[in-house]
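Please read through the structure below; I'll follow up with questions.
All protein chains but one are shown in place.
Order of writing sets the chain letters: A, B, C and D. Residues in each chain are counted from 1.
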Amino acid sequence: MSSELLQFLLSGITVGAIYALVGLGFSIIYNASHVINFAQGEFVMIGGMGTVFIASAGAPFPIAMIGAVLLAVVIGISLQKLAIERARHASVVTIIIITIGASIFLRGLAGVIWNRDFHSLPAFSGEQPIHVAGAVIVPQSLWILGVTVAVAVALFVFFNRTMIGKAMLGTAHNPFAAKLVGINTNNILILSFALAAALGAIGGILIAPMAPTHYQVGIMLGLKGFSAAIVGGLGSGPGAMVGGLLVGIAEALAAGYISSNYKDVVAFVIILLVLFFMPSGLFGSRASERV
Amino acid sequence: MSLLEITGLSKSFGGVQAVQELEYTVESGKIHSIIGPNGAGKTTLFNMVTGIFKPSSGEVHFNGQDVTGLPVHELAALGISRSFQNLQVFFNMTVLENVMVGRHLHCRREFLQSLLHTPAITRSDEGARHRAAELLEWVGLKAYVGDHADSLPYGALKRMEIARALACEPKLLLLDEPAAGLNNKETQEINELIQQISERGITVVLVEHDMRLVMGVSDHILVMDHGKKLAEGTAAEVRENPDVVAAYLGRGD
Amino acid sequence: MNFVRYICTLIAGAALALCSFIGIAVADTIKIGSFLAVTGPASFLGDPEKKTLELYVDKINEQGGINGKQVELTLYDTGLDAKEAVTFVKRLISEDQVDIIVGGTTTGETMAVLKEIEKAGIPFISLAGASVIIDPPKKWVFKTPHTDAMAVGMVYNDMKKEGISKIGLIAGAGGFDKSCMKNAQALAEGAGISIAIAETYGKGDNDMTPQLTKIKNAGVDATLFCGFGGPSSIVTKNYAQLGIEGPLYHTHGSCSKGFIKGAGDAANGVRLPCAALLVADQLPDDDPQKTIGMDYIKAYTDKYGSDVSTFGGHAYDALFIAVEALTKAGTTDKAKVRDAIEATENFIGVDGIFNMSESDHMGLSLDSFKMLEVENGNWKYLY
Amino acid sequence: MKGATVASRYGGVFVLAVIVAVLPWFLPNSFYFDVVINSGIAAIVCVGLNLLIGYAGQISLGHAGFFALGAYSSAILTDNLGWPPIVSLGSGLLVVALLAFAIARPILRLKGHYLAMATLGMGIIISIVLNQEVDLTGGPDGMPVSSFSLLGQEVDSELGWYWIVGGSLIITVWLALNLIDSAVGRALRAVHGSEVAAQVAGVDTTRYKILIFVVSAVLAAYAGSLFAHYTGFLTPSEGSFFRSIEFVTMVVLGGMASVFGSVIGAAILTALPQFLTVFHDYEHVMFGLVMMLTMIFMPKGLLPSLRNWINKRTS
Partner (left out) sequence: MLLEIKGLSSSYGRIQALRDININVAQGEIVALVGANGAGKSTLLKIISGVQPVTDGSVYFDGIDITRASSHRRVRLGIAQVPEGRQMFSPMSVEDNLMLGAYTRKRQEIKSSLERCYTMFPQLRERKRQTAGTLSGGEQQMLAIGRALMAVPRLLLLDEPSMGLAPLIAQQILKTASSLKDANVTIFLVEQNAHAALSLSDRGYVLESGEVVMSDSGQNLLNNEQIKSAYLGS
C-alpha cells in the first residue's frame, strides 16, 4: 500500500468514526421511535461547545466533558418529552420539520448564550504526530478511533449483555411483544434519546481538538451522520458504523484521487448509488408491505 | 368456460412456502370462494393473481392469455380487480373520489388537457362522477357520497372498496374477506351484494372466514391449508369432507 | 383549547412586531443602517462586525452624537443569504429610511444589493473584500477592507524575498476562499510564481490531510492558504502534522487570535499579511495607527471579553469614515454625504490610512498591510 | 357536489386574484413589495412541491436544487450567451425537466426516509456544482443577472414584477387545482393514499410519480428563473439544503395537500423573519420555536387546522 493511500485511509477512518458516532445516534432514535432526529447534529455541537464553556468557567477538562455529555443528555430527553412525544401521531414530514425547528432553536440559543467564535479544546495527549509506513497520524486520531471502538464495544455489551439493552433491542424489533413482556416502552424511548445525545456529544468532544468547534458545527456533521445511518440501513447499529466509515473514506479518497472540489459530490453519488441498488441501505431490514 | 387458470403456482418467502404447486380454475360467471385457516396462503394467492407478488414458479392464465408476472395496473386493464383484507382506502379523498379513481382507465387523462381542464376532460370527469355516484348508490352508500373517506364507518368503507373495484368494470372481481369485522346484519347485506354482482355477469372469487356467507353464496369452494389445496367442490361436498372438518374444528380425539 | 390560544398568541406577537417596526422614524436622529451575516457560515466575520458597530454607536451617542444629533443604528442579520440581504437593504432604504448604509459582510451579499443601492442613491460602505465591488467604481459604493488581491500581492512579494517560486494552494468553498484563490492564480505569473497544485476542501470538513498530502507530494517550496475561520486552524495543524516542507502562508482571513488558539503550536512560523491592528503594541510609537489600534483593542475587549479580529476593524473604519463624512457634510443629504466620503483624506483607521478619490472607493494602499509571523503563539510584526 | 368542487376551485382562484389585484394599494414601499414578490415566488415553488409531497406523498428535500438550476440556467443563458430572457427561461425549464426525468425513476423507487436522503443528496450535489463552477456561475460570490425583457419591454419596476409574479401565481394555482381535480390528480392522490390500491385501479403509479416529480421540478425552476431576473443577482445559497428545507417547511406549515395552504405557508415563512427581527439576537431562536410549536400543535398545517376548527365551531 502506498503511503499516500494509507494517509487517505487514516484520514477517512478518523473522520468516518465521528460520522459513525453521529449516525449511531440517528439509528438508536429511529429504532425506538421511527423518528429521524434532524437535531442530532446539535448534540455534537453541545458536546464541543459545552466542554469549552464549562471548562472556561473553571472546571477541569474531564469534568467539563462529562458535564457537556450530561447537558446533551438532558436536552435530548427534553426534546423527546417536550416535542417528539407531543407529536407522536404526526406524519413523518411533520416530525422532520419539528426536529429541524429544534435544531435551529438550539443552534440559535448556543450562538446567543455561548458565542459565535471558534473554540478549540487541547488535544487529549499532545499533538506529536506518529509516523506509520510513511503516513502520519496524530494522537487525537487514535483517541477518536479508540473511543469509537470502545463505544462500539460498550454498545455491543450493553445491547447483548444487559437486560435494559436487550429490552431496547427487543422494543426496536417488536414493540408489541416488548409491551407484553412488561417493558416500559416509554422509558425505552427516553433512554434512546439520552443515549443518542450522549453519543453525539462524545463525537463533538472528540473532534474538537482536531477541528475547532463552533455553534454551527452540528449542521454538516449531522448531515453526514444522517448519510451514514441511511447508507448503513436505518436502525442498524453496525450499519451506521460501516456507513460512517464508508462516507468518511469515500470523502478522503475522492479528495485524494479524484478532485477535492468535488469530493462531497463523489460521497453523495456513492450514497445515491448504494440506495439505488439497495433501497434499504446496506444492513437495513427489507420489510414488505402487507395488503 | 374458464376465466382464470392457475397451474403449478408456488410462492415462497425466505424459505417458507406460502403457496405450493397450486392448480385452480375459476369458471366464468360463477361465485367462487377460497377458505382455509389463517396462514393457508389465500391472500398470497390473491396477491399473485393481481400481480402484487411475482410467483416463484407456475403460471396464471386469464381469459386465455398468459398474464404471469404482469404489473398490477396492466392486469387491471385486462379486467382483474379486487378489494383488500386490510382496508386500502384513499383516506386523503372523498368517498366519491375514491370510487372515481376506480374509473381511472375509463377517464381521459392527457396531462396538458388535465392542466387546462378542457371541456373534453370535464365531460369525461362528469361521466366518471356520474358512474361512481351510481355505483355508490348501488352498494348502498348514497348518503356518504360527498363525505371524506376518513369519516366513514368500517362497514361502509368495505362497500366503498367494492364499489371502487366495480368501477373498473372488471371481468374478475377478487374480494378478500369482505365480511371481516362486520356484524351479522352487515354480513347479510354483503351476501346480497355479492349475488347482485354475480348477476351482473362479473365472476367473483371470495376469500372469507364467515362460513355462513361462504356456504350461502358459493357455487364452488376451494379449501386451502398450508399453501396447498385441501379440497374443492360445492358447499355440501366441502362441508362433508373429513379433512376440512378436521382442519377447522380439530380432530375430536 | 391549545390551538386557539396558540393562534391568538401568534397574532398578538405579529401585531406587536408590526407596530414596533412601523412605529419608528420620529425623533430627529441620524440613522445608520446595516445588514451583516451575524449568523450563518460567515458569522465569524459578521459577529465581530456587529459587536463593533453596536459598541461604537453607543460611544458616539455618549459623546454627544454627530453634529449634536443622536445616532440610531438599525442592524439586520442576513444569515449569509443574498436574498435576505436584498430585502433588508430595501427595508433599510424605504421603510427605515436610513441615511447611510454600512454593512455587507461578504462579497456575495454586497454584490447582490448594489443594484438597489445605486437605484436608490444612498451612500454605502461595504465590509467585504473582493475588488469587484469597487472596480469599476460605482457612484454610491465604497468599501474598507483590503482586497484579497492586495493580500495575495503582499504574500507573493514576501515569497520572492524568501526565494520561493513553486507553491501549492489550498482553499475552502466559500466566497472569500474562491476569490482569493482566483486572484492567487491570476497574479502568480506576474509575480514569477508557479502554482504546482491547487486543492480545495468542503463546508464543514474536519480533516484536510488528503488535500495536504497531495500538496506535500507535489514538492512545493511553500503553500498558500486561502480561507478563514475553523479551517485556518485545521489546515495549519494538518500541515504541521504531515511535516510538509516550506513555510505556510495565510491571507488576512486568518487575522484573528482565534486562529492561533485553534492551531496551537502548529501556527508558529505561519506568515500572513494583516492590518496593523493585531500588532498595534509592536508598532513604532510614531506610527499613526498605533494609538487608534490600541484604543480599539481596549474598547472591544473591555466590552466583550473576547479578542479582536481585523474583521471588526473593517466595521470600525467604515463606521468612522461614515461619521466623518456626516460630520463634514453637516447634513444627512445623501449626495453631500457621498461626496464627503469620496473626499476622505488621510483618514487613519485600523485597516490603514484611507485616501479616497473618484477612481478609488477604497483608498488603502498596499503599505497599509503589515507582514506578520506567528511566533510563540503570538503575532510578530515583520515589516 | 359537483358544484362544490368547481366552486371551491374557481372561488379560491377568484379570491386569490382579487387579493393580488388589490394588494398593491396597501403596499407602502419597495420593501413590502419585495416581501410580497418573494412570497409569490416561493408560493409558486410550494404549490408545485405540494403536488409532490402533499398530494402524491413523495417527499423531496432537494427542490431548492431545481429552483437554483432554473435560476442559474436562465442567468447563464441570458448573460453569458446573450439569449433573450424568455428563450433562456424556456430552455432552463427544459433542462430541468430532462434532468428531473432522468433521476426520477431511480429516486422514486425509494420510500420514506430513504427518499428524503436521496433527494437531499441530489440537492446538495447541485448546490456544490453551482459553488464550484466559478467560471460559469461566479461561485459563492454569485453572478449578476440582467433584467427581464419581454417583447423588447424591460421589466424593472417593482410593480411590473409584482404583476408578473402575481399573474404567474394565479395561473399556477389554477393549473394545480385543475390537475388535482382530474383523473391524473386523483391518480396522484391515490398513490399517496395506497399505492397498491391505486395500481389495482389501473394507475401506473411509477409513471405518475415521475410525472409529478418533473412537474414540481419545472415549477421550481420557473420560480427560480423569475427570481434570478427579479433580484438581478444570484448566489448559490438559492440552491442550498436550507432553502430546500425552507420550501418543505412552507408546504407543511401551510398544510399538506392544500394548494392555498402552500400560498399562505410561503407568505408566512417569507414574512416571518422580517417580524422576528424585533427579537434581535433571539431571531433564530424564535424562528425555531415558532416552527416547532406550530407543527406540534397543528401537525396538519395552518389551513387544514383552521378549516377543522371552523367546521367544529359551526357544526
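Quick notes
One rule holds in what follows: a contact is a pair of C-beta atoms (placed from the backbone, for glycine too) under 8 Å apart; a residue touches a chain by one contact, two chains touch by 3 or more.
A quick note: this is a predicted structure, and the numbers were derived from the prediction, not measured.
The chain not shown here makes contact, within the complete complex, with A, B. Only one of the listed residues, A:183, A:206, A:246 or A:265, touches the absent chain: A:183. Contact residues of chain A toward the unshown chain are 160, 163, 166-167, 169-170, 173-174, 176-184.
By the touch criterion stated above, the residues of chain B touching the omitted chain are 37-39, 152-154, 157, 177, 179-184, 209-216, 226, 239, 245-246, 248-252.
FYI, only the chains that are shown with their structure count from here on.
Placing every chain at the mean of its C-alpha atoms, the farthest one from chain D is found to be B. Put simply, the chain nearest the middle, going by average C-alpha positions, is D.
In terms of their C-alpha centroids, the spacing between chain A and chain D amounts to 32 Å.
Each of the following residues of chain D touches two or more other chains: 128, 132, 196, 283-284, 290. Counting only residues that touch two or more partner chains, chain C has 39, 200, 202.
Residues 2-4, 6, 10, 13-14, 16-18, 20-21, 39, 76-77, 79-84, 86-87, 90-91, 93-95, 106-109, 111-115, 130, 132, 173-175, 177-179, 182, 200, 202 of chain C touch chain D in their complex.
Within the complex formed with chain C, the chain D residues making contact are 28-35, 38, 128, 131-132, 134, 139-142, 144, 227, 231-235, 237-238, 273-278, 283-284, 290, 293-294, 297-298, 305, 309.
Interface of chain A with chain D (complex): residues 30, 36, 83, 86-87, 89-98, 100-109, 111-112, 223, 226-227, 230, 234, 261-262, 264-265, 268-269, 271-272, 275-276, 279-281, 289, 291.
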